[in-house]
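Removed: one protein chain of the complex. Kept in place: all other protein chains.
This part shows chain A:
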Amino acid sequence: MTLGLINANPIVHAKKERVARCEDSHCYFVRDIRDPEHPYSLEQLSVLSEESISVDDKLGRILITFTPTIQHCSMATVIGLCLRVKLQECFPPHYKVDIKVSPGSHADEEAVNKQLNDKERIAAALENPNLRQLVDECLYSNEL
């Protein structure tokens, strides 16, 4: 972990009222993922919203877009990893997941998107114990 936070002062929003929609329930799981640097959820930091996730159950495809809090966010790849691991838990294994930063939200958009979706790089990253620990903290932290 870097010593200085990438974004020390993120804008925090109140948690939204949840309307219970059974078919969309899986979407809620990812919104509660904790930001790697702050004790707030990705939803509270407006990194993710309802519009961020589209699921095609027929084809078994998921597209998720997220908005890093700042343009040069180096935590984008970590957030991407967290999203992927969480989605793997919520959906059957044959679902294909594409993760992107929302257009215009990151200075190296193309480079980040490429890394977020390189299966081999993702597999290797998740075998890195330090990175895995960080991901686990974001996913399973009960600070929320």
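Odds and ends about this structure:
As a convention for this text, contacts are C-beta pairs under 8 Å (C-beta built on N, C-alpha and C of every residue); 3 or more make two chains touch, one makes a residue touch a chain; residues count from 1.
The rule we apply is simple: contacts and distances are computed from a predicted model.
One chain of the assembly is not displayed; among "Phospholipid/glycerol acyltransferase domain-containing protein", "Probable cytosolic iron-sulfur protein assembly protein CIAO1 homolog", "Cell cycle control protein" or "Calcium homeostasis modulator protein 3", its UniProt protein name is "Probable cytosolic iron-sulfur protein assembly protein CIAO1 homolog". Considering the full assembly, A:D118 is the residue among A:D56, A:E89, A:D118 or A:D136 that touches the omitted chain. In the full complex, chain A makes contact with the omitted chain through residues 93-94, 96, 114, 118-121, 123-124, 127.
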